[in-house]
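Left out: one protein chain. Kept in place: all the others.
Going in written order, the chains are labelled A, B and C, and every chain counts its residues from 1.
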Amino acid sequence: MPNIIETKKLDGSDILEINFGPQHPSTHGVFRMIVQTEGEKIRGLRPIFGYLHRNHEQIAENLPYAAIMPYTDRLDYVNALANNFGYALTVEKLASLEVPERAEYLRVIMAELARIVNHITVIGFMLNDLGAFFTPLLYAFRERERILDLFEEVTGSRLMNNYFRFGGVKRDLTALHLATIHQIVAKFPAFLEEFETLLSKNEILCMRCQNVGVLSPETATNAGITGPVLRASGVNYDIRKVDGYSIYHRFDFKIPLGKKGDVYDRYYVRILEIRESLKILEQALAKIPQGEILNKKTVPFIKMPRNFKPPVGEAYGRVESPKGELGFYVVSDGTPQPWRYHVRAPSLINLTVLEEMCLGQKIADAIIILGSIDIVLGETDR
Amino acid sequence: MIFGAGVFKGMMVTLKNFLTSYYRDRDNGGIFTVQYPEEREKLAENYRNLPFLVYDGAPDQIRCVACGICERECPPKCIHIEMATDAAGKPARKPAVFDIDYSLCMNCGICEEVCPFDSIYMDHTFEITSQAGPRSLIRGKEALARSNDYFRKIRPAMAAAVDQKRKTAEDKKKAAATPPPPQEIK
Amino acid sequence: MELLQLGAKFGIYAVMAAILVFALGVVTFRNLFHCALCLAAALIGTAGIYIALQAEFLAGVQILLYVGGVITLVVFAIMLTEHLAGKTVRQNNAQSLPAIVGLAGFVTALIALILKTPWPVTEAALKAKTSAMGLGEALMGTYVFPFEVISIVLLAALIGTVVIAKKDAPEERP
Partner (left out) sequence: MENIGSFIDMIFVTAKAWILALLGQFLPVWIVVLASIVISGVAILCLGPVIMMYLTLLERKVIGRIQNRYGPNRVGIWGLLQPIADGIKMFTKEDIVPANADKLIHLLAPIMTVVPALMIFVVVPFGRQMTAADLNIGFLYFIAVSSITILPIFMASWSSRNKYSLLGGMRTAAQLISYEVPMTLAAVPAIMMSQSLSTNTIVLTQAGSFGLNWFIFTPWGIVGFIVFFLCATAECNRPPFDLPEAESELVAGFHTEYSGMKFALFYMAEYMNAFTLCGIAATLFLGGWQGPFLPSWVWFFGKTLALICIMIWFRGTFPRFRVDHLMAFAWKFLLPLTLVNILLTALWQFTSASAAWLFSIMILAAMLYMLVKLNRVFVPEKRNYVLAD
């Protein structure tokens, strides 16, 4: 019988190499980790990705600007609207387009709803990785469903929204839709309350999550980590505040910061961010004006996308996607297609510190640390 | 804080959900799932899935004039159009072939947006699976054609707007074609 | 009823034969894991003999301690040293001759001891000595001193294990 289970010697102890993925219940897609363990303790970890590479950037460089929008949906398929937002923002910068007032509000409302969807999904999946048998995940999905139903009514699709247009949005929200959002926002705190009673104070969860996978603020900033993972480490950096893009500067909201940068902080910062998003939604719903939803200049390009030729130049637009800084870099050579198109995917860059966080932890911790980073392989591999 | 209180409270939450699943309705903590083939959720009007071609009157009178804009703008290139020719060999402003590969289509709705002749729209049907292999998902123009009544049924508001637009266009055309009444000339 | 007794007798012989076969397996199999499993089977068989001799308590303890405890530890040790798990080892070595001599001496001593011991053979005496109550009384009465001494020895062993295991372990985060 050949010896399959080989061990290596490292520092005088037996090292067992385990392959997590590409097919594994909790790698969130086709992601692979080669984990070197000593007993249950992790001594080395190598993330391997690229299994879901779809040539996103190359495809985009051969398409007219408007036709790239549905492809951005497929980057981070949990919250397509944030991707739409980032791309639209970039192209607007490139072509110096103004966005009507009402459209800005619609954008913020939809993007914040998408942030809520993303955060509850992530928390649900993370708790699933912790071994809570689908209960928190399904409670989260129950609430997510209400928002997705709204997305379906407004944008036409639940996940692949394709909602943003250069200089505005595709479809207006009716008074009925606004009332539905109002209802969702009003009901959400009660759900969060229930969700937190279910597990936030649970001793087992705290044991598992607290002081596990600690990421120091220095490492986080040096590695270019963004989003809730960075904020959980206590660094106050949120592009909504830093850039104040769109109309975020008009809203009153806070940035929740973590203390230790462990898994629990990342979990809890997300819950607090949902609460802040609800605040933004309330304000936006109260202040939303009437008016145009699309810039007059871009209306003809809806029918003829190939006539849309931004002037020669380059632009980098970024938004605070729920996962971190989502940036699009587009270079135009004056043709209908971008000359260069690049995505700064937060999932990919946040993944770089995985080994750092996992060393010295147990195998079970690697799974939840991966879960707490919140990666979507569609975005990581592109 | 008593040790174990968190565990206990969590158990109470699941117990509450267990009990309410028996008597509450779905929006208030009752059972949330839909028993799919028997029960169906009402699809939103704007829901878009796969494209179809609209015809007025008889099924072979599709509005499409084979201009090929949707074919060119379709991001995944899932549309294939060949223009028909009449007896004289001239283009007939009608498609001879109009194929959509449903297995490639990504439901983005760009064809619907760019079409200048109001002839292609996104359908509500999503049950298109078959065991006949991927080639069966390439639908020809006969399979794609749906009546305007069907369009009115699935997307009433949009169909009404389109009908209105076409009617005014038609009226304008008529007004242009028929000579204007003499008394208006001054 | 006679048939039943015959069957029971036959059963005991079958168990004994099985024990011998498995015991042979322990010393002949080249795969360590297989040896451990054979040992477990042999020990379970021994418990079967105890049951046949109406010493249920002993049988229970036999399985609990030897199969549930000792064998588990043995298997655990085999699995922990993973490079042993797949390998086969030679079961005999250069010192087989002294081993045979030693074993012969041990077996002789054992047989002599068995022959010399006055075994209680009547039903009532058996019940009194082997029931849980009887054993308890013996342990807490007649043999209380050795019992306590053994417990102290075990405690010392336990503490020793902890000390040895703890020595090199680096400080860990909770």
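Points worth noting:
The rule is simple: a residue touches a chain if its C-beta (ideal position, glycine included) is under 8 Å from a C-beta of that chain, and two chains touch if they have at least 3 such contacts.
Everything quoted here is computed from the prediction, not taken from an experiment.
Interchain touches from the omitted chain, evaluated on the whole complex, reach A, B, C. Residue A:Tyr264 is the one among A:Tyr264, A:Phe328 or A:Tyr341 that touches the chain missing from this view. Here the missing chain is touched by one residue of C:Leu4, C:Leu97, C:Leu115 or C:Ala165, and it is C:Leu4. Counting the whole complex, the residues of chain B in touch with the unshown chain are 1, 3, 6-7, 10-11, 13-15, 17-18, 21-22, 29-33, 35. In the full complex, chain A touches the hidden chain at residues 1-2, 4-5, 16-19, 24-26, 40, 127-135, 138-139, 142, 198-199, 201-208, 210-211, 234, 236, 241, 254-259, 264-265, 268-269, 272, 276, 362-365, 367.
In the full complex, chain C makes contact with the omitted chain through residues 1-4, 33-34, 37, 40, 44, 47, 56-57, 59-64, 67-69, 71-72, 75-76, 79-80, 82, 85-86, 131-132, 174.
Here is the rule we go by: only the chains that are shown with their structure count from here on.
The distance from the centre of chain A to the centre of chain C, each centre being the mean of the chain's C-alpha atoms, comes to 60 Å. Counting only residues that touch two or more partner chains, chain C has none.
Touching two or more other chains at once is no residue of chain B.
Of all residues in chain B, only 3-7, 9-10, 12-14, 17, 32, 43-48, 72-73, 75, 106-110, 113-114, 116, 122 touch chain A in the complex they form.
Of all the residues in chain A, the ones that touch chain B in their complex are 63-64, 66-71, 73-74, 135, 139, 142, 145, 149, 152-157, 160, 162, 171, 194, 197-206, 302-306.
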